[in-house]
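One chain of protein is taken out of this complex; the other chains stay put.
Residue numbering begins at 1 within each chain, and the chains themselves are lettered A, B and C in the order written.
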Amino acid sequence: MNWLQDTVYYIGAFGLVFIGLFVMLVKRNLIKVIIGLSILETGVNLFLVSVGYISRGTAPIFSNPLVETRTRVDPVPQALVLTAIVIGVAVLALALSLAIRLYQHYGTLDLSKIREQKW
Amino acid sequence: MILVVTLFILLMLAAALAALVFKDLMSAVIAACMVSLIASILFYLLQAPDVAMAEASIGAALVTAIFIVAIRRTERYEE
Amino acid sequence: MRSIVSLVALAVIGAGIAVSLDEIPFGAVKSRVGGHYVDLGREQTGASNIVTAVVVNYRGFDTLGEVTVLFVAAMGLGAVLATRRNKQKPDIESASLVLYTGCRFLFPLILLFGAYIFINGHLTPGGGFQGGAVVASAFVLVYLGCRGKKINETGSKLVESAGGLIFILVGFAGLAVGGHYFLSNYLPRGELNTLFSAGVIPIIYIAIGLKVGSELAGVIDRLVEEST
Partner (left out) sequence: MVNPVVLVAVPLGLAFALPLIGLVSKRMVKYIPVAAFAFNLVVVLRHIPGVLEKPVVVHIGGFVPPFGINLYVGPVGILFAALITIAGLLVSVYSLVYIREGAKEKYHILFLLLLTGAMGVVLTGDIFNLFVFFEVLCISSYALVAYLGDKGGIESAIKYLIQGSVGSSLLLIGIGLLYGQFGTLNMADLAREIQSASPVSVFVPMALMVTGLGVEAAIFPLNAWLPDAHSSAPSSISAVLSGIAIEVGCYAVVRILFTLFGVTDLLMFFVFLGVTTLLIGEMCAFSQSNIKRMLAYSSIGQIGLIVFAFALASSYGVSGGLFQMISHTLGKALLFLAAGYMIYRTGSMQISSFQGMGGKMPLTALAFTIGAFSIVGLPPFIGFPSKFLIIRAALAKEAILFTVLIGLILLGTVIEGAYFFRVIQVIYFKKGSEKPERREAPVAALIPMFIFAALILIIGIYPGLVSRVLGPAANELLNKMDYIRSVLG
């Protein structure tokens, strides 16, 4: 049981990272690729937050004086993840607007059919 | 407790795999939204309420809305 | 074929990451920096939410960059979608009365809730980004429920720019007073756990909330306008 406790969050986080990367590598539909990117970002965020977790800690918020003495989890990764989430939504919004434009130009979202540029 | 967490994580991975296999992009987006929602619960369980709020409001709600708008503008099915 | 190659590549990366995860035991104390913030954050910044203290004060420069990223994305989206605009007005099915009234009733309440979240960012969970997202979701509701309503573009530009400028100017004021540091917390800290405390943190978080809210609403607005 201890083993499970120690690894389950990491497994979840990197499971998402790898599923996201796999979607991005294998799928050719642009929207699907962007969905993969969103899953990948969620996985990275989950990993960062689980790095900051401290066993039996509580949230680093001191609004409630009753839980004054307990250990607190590390606030830094949480701050980083807030930043990462916002950056993620920025990238996704831009990617989707590009996808809409791409569809207007080509009438398809299949990346393997879009070959204006050549190597 | 740990079993509940494990269940959540399995559900989340299953949702991510569903997003991988669905041919209907709308369903795939909803599956990705599920991933974000469960991740938000996990953030809360990891004692990060700020992040949980951000993930629920931005990651699950707004991103899904943007995806749906984009799908309505393009096409709904893969291939 | 492609998926097999990808799987092999991912397996190699996964093995590497698994090795280095050994060094990062789950649940252990890893950082003296984090401990420092938890121990001294309330005293140094006056905020009872240490995550807010880190986001706005200790790592305020990151947050400035982050606000900029969102601004860049909003501008980029505008530039990408502005290049060609089809003018034809599609006929929109108007919403039913119940839906319309419900949306109009909920809209100010959601705005209020968003504002509550970012004004109380230094006391309770939440802050400028979460509150801004809630504000933006109010606009999503309007697009869904009250079709045909648009946000006032000049107004949203105004709020967006004002939010960014307040952030920068509060930072610059730090160069002039209180130790001459950019983005330093030079206002009185006040009493812990009261609304008027934590110096510049609430001001910056309100500015961020307004900016994020108007930017995300603008993003949705442009996408929806494009799609109808």
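As a convention for this text, contacts are C-beta pairs under 8 Å (C-beta built on N, C-alpha and C of every residue); 3 or more make two chains touch, one makes a residue touch a chain.
Computed from a predicted model, the values in this text were never measured in an experiment.
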>> Checking the contacts here: which visible chains does the omitted one touch?
In response: A, C
> Of C:37, C:118, C:139 or C:205, which one is in contact with the hidden chain?
Replying inline: C:37
> Of the residues listed, C:72, C:112, C:144 or C:195, which one is in contact with the missing chain?
Replying inline: C:72
>> For chain C, which positions touch the chain that isn't shown here?
In response: 16-17, 19-24, 30-34, 36-37, 44, 57-62, 64-66, 68-69, 71-73, 75-80, 82-84, 154, 157-158, 160-162, 164-165, 167-169, 171-172, 174-175, 178-185
> Which chain A residues touch the hidden chain?
Replying inline: 17, 21, 24, 30, 33, 37, 40-41, 44, 47-48, 51, 76-77, 80, 83-84, 87, 90-91, 94-95, 98-99, 101-102, 105-106, 114, 116-117, 119
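To be clear about the criterion, only the chains that are shown with their structure count from here on.
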> If you average the Cα atoms of chain A and of chain C to get two centres, how far apart are those centres in Å?
Replying inline: 16
> Could you say which residues in chain C touch two or more other chains, in rising order?
Replying inline: 49, 51, 125, 127, 129, 216, 219, 223, 226-227
> What are the residue numbers in chain B that touch two or more other chains?
Replying inline: 48-50, 54, 58, 62, 66, 69-70, 73
> Once bound in the complex, which stretches of chain B touch chain A?
Replying inline: 2, 5-6, 9, 12-13, 16-17, 19-20, 25, 28-29, 32, 35-36, 39, 42-43, 46-51, 54-55, 58-59, 62-63, 66-67, 69-71, 73-75, 78-79
>> Going by the contact rule set out above, which residues of chain A touch chain C in the complex?
In response: 5-7, 9-10, 14, 18, 21-22, 25-26, 50-55, 59-63, 72, 74-80, 82-83, 85-87, 89-91, 93-94, 96-98, 100-101, 104
>> Which stretch or stretches of chain B touch chain C in the complex?
In response: 48-50, 52-54, 57-58, 61-62, 65-66, 69-70, 72-73
